[in-house]
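The complex appears here minus one protein chain, its other protein chains still in place.
Labels run A, B and C following the written order; every chain starts at residue 1.
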């Protein structure tokens, strides 16, 4: 079930480099599963100057202000669309569709899992961690970012994760480095059977490889192809063609918005991105 | 001298049905004369979804907040553009060009004058009244509107005008009626040599006729043609063609934004609008 | 609001434009396909096509520039995997076809003509880039007649041919007359217009940006077909987003409008416009979505 709604901004808060928006979006939060996302229209309702929609991970779904399932997005102001969204204020309306995409697949057994998130892309991992905890999966977490301002709050995660590794490029918090530098060790220590990862393509490729080396499954949440708009985010436009390995090893293209954004890490043809 | 600037909203205040915006617009206020207007771009800077600009009378120019000549516009939220402008907030930027157009011509002698303003269109008459007072012209004023909410504050005008007639369609304030019902009497009482009027075409036509009957000059500030966008407001696009009587009585079209918006009332071909 | 198009009775004059409704289920996640006048498939070719490599889309002011390369599973794949679901869904299915030659078009029509559930066949004569897409280039109006005749010949009575023409003001009227003579039951006026991606690759432009161009062509074609005393209907296509756009096209003489890229922006657009036509007096119909428009996923 998917909904197209005029969501209302209930709250907006700056944390570090990101704007956290809480929205009332009937039908979106209720049906959400970790790894699904919402598509946002840029600009005032009815103004069709920017036709491509902007996808955002659904970060949290919470009861708030009398609403059963408000939706929280974490927005990094970058280009026109994200800046527009980040500057919406309480009471503003935002056209939104969701929940969209194939979410993370959960393990049937309570196996140990490793969650690896980079920058703002780590957003879908937090609700995932909660679900995994509910299923008694021991959760370990690797969080990486360029610097402290771009690190999604590890504080929240302390409640759900048993081990957390933090790594920043400038060393402003945690170890100095990049996720690929620490992921093999984190895998070894957690002895994870499944790795869930979200971040840049290069990071995901490294994580998927590390998982394979370790003998673990990987589930990666891709934001690829990132060099072209995801115009519709609903599977209609063919804009988000992503190269994968098909059923019988044959190369083919899937729609990242529909067949993804969560995919098996060993299925993505990283070199062809 | 005309300026194209990114004006900053300094203040915005709702009075009755109108939003009064005060803007820092370097070069616009300094060169303003009563009857000139400013053209506003609709939408965020760089976003070119709505190409036609919206003209607004410059209502007041005042020193404020350390700025020598802030510009005040009175905006009646009607369609897309005026609603967008009316909802700008302190600190927002608005692309603006001005001062534009041919302003009111002032009498050389301190003759009695009558100012007739309807609804939001009365905006340019207030600074005009001040200038006329400075020149010792006895100023009388007729203000009309549909109802009290749409009447531009007559309070301010009390300082400059010696006689004020207020008329509203619903009788919520002043006499019940329309401007044409009262203008002849106001002319007779003021014995005006010049009538300055701003309002709807039908009102202006009636005022121009009354002035002629009375033997007075009329200067009308037109918002015509109102059935098509004034795309440029600077004389470039030929969009604002207005039918007038030319030099030797021959019918011709002028650009209302350049040759107007203030014209001699007897020159406009009201029937051809 | 029911309407009639090329002899078919449609539930609504609002259609889903070719290539803009996915394979069906994607759009059905937001509302039943039976609410639309037709569901027109993306253009199907004889052989499967993977689609274009490299960035396929870019935003332009009020437009979408696209070079998808006509990805589709080929007629066999389509008939096996997509059509049955569409027919089941209750959609009035129009299958769009495109080919490298008249022979290919005829072959496509032959296969479709035998298949129950195909309400009509639309020939895509409006590809913005026939050359780079490797499909028949029909530069002159005369060539279009041949394509329509080749397809019409293969279809049983009751399965009309719709000819989709580019909004090219210089040739569209002549083209419409010719395809009408060649047996088209309706013309769809207004495909994507030939444009370039920012990197220069040839592409098509769709979206509100092109609506005034499509409107011009629709009016001229409707006028010309009426003057020529044909019974051929006109469908308007290009930049339809609001109730105002629908009315402008209907006023210009179209019996229906096809909604394309607006569905990418708001997948409920066509349903909303269809509902507006039914429920709301013309002069109050607005262009913004209802506060809550949702739907069942299949």
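The rule is simple: a residue touches a chain if its C-beta (ideal position, glycine included) is under 8 Å from a C-beta of that chain, and two chains touch if they have at least 3 such contacts.
Because the structure is a prediction, the values reported are computed rather than measured.
Touching the missing chain, out of C:1, C:87, C:102 or C:196, is residue C:196. When the whole complex is considered, the residue among C:211, C:237 or C:254 that touches the unshown chain is C:211. Across B:41, B:121, B:140 or B:190, the single residue that touches the chain missing here is B:41. By the touch definition given at the top, chain B reaches the unshown chain through residues 1-6, 26-27, 41, 45-46, 48-53, 95, 97, 225, 227-229, 231-232, 234-239, 241, 252-253, 258.
Mapped onto chain A, the footprint of the missing chain covers residues 48-49. Within chain C, the residues in touch with the undisplayed chain are 60-63, 65, 139, 168-171, 193-198, 200, 202-203, 205, 207-213, 215-216, 219, 239, 248, 251-252.
In this text, only the chains that are shown with their structure count from here on.
Comparing chain C-alpha centroids with the centroid of the full set of protein C-alpha atoms picks out C as the closest. Using CA-based centroids throughout, the chain positioned farthest away from chain A is B.
Put simply, the C-alpha centre of chain B and that of chain C have 49 angstrom between them.
Chain A and chain B have Cα centroids separated by 54 Å. Looking at chain C, residues 61-62 sit in touch with two or more other chains.
Along chain B, residues 48-49 each make contact with two or more other chains.
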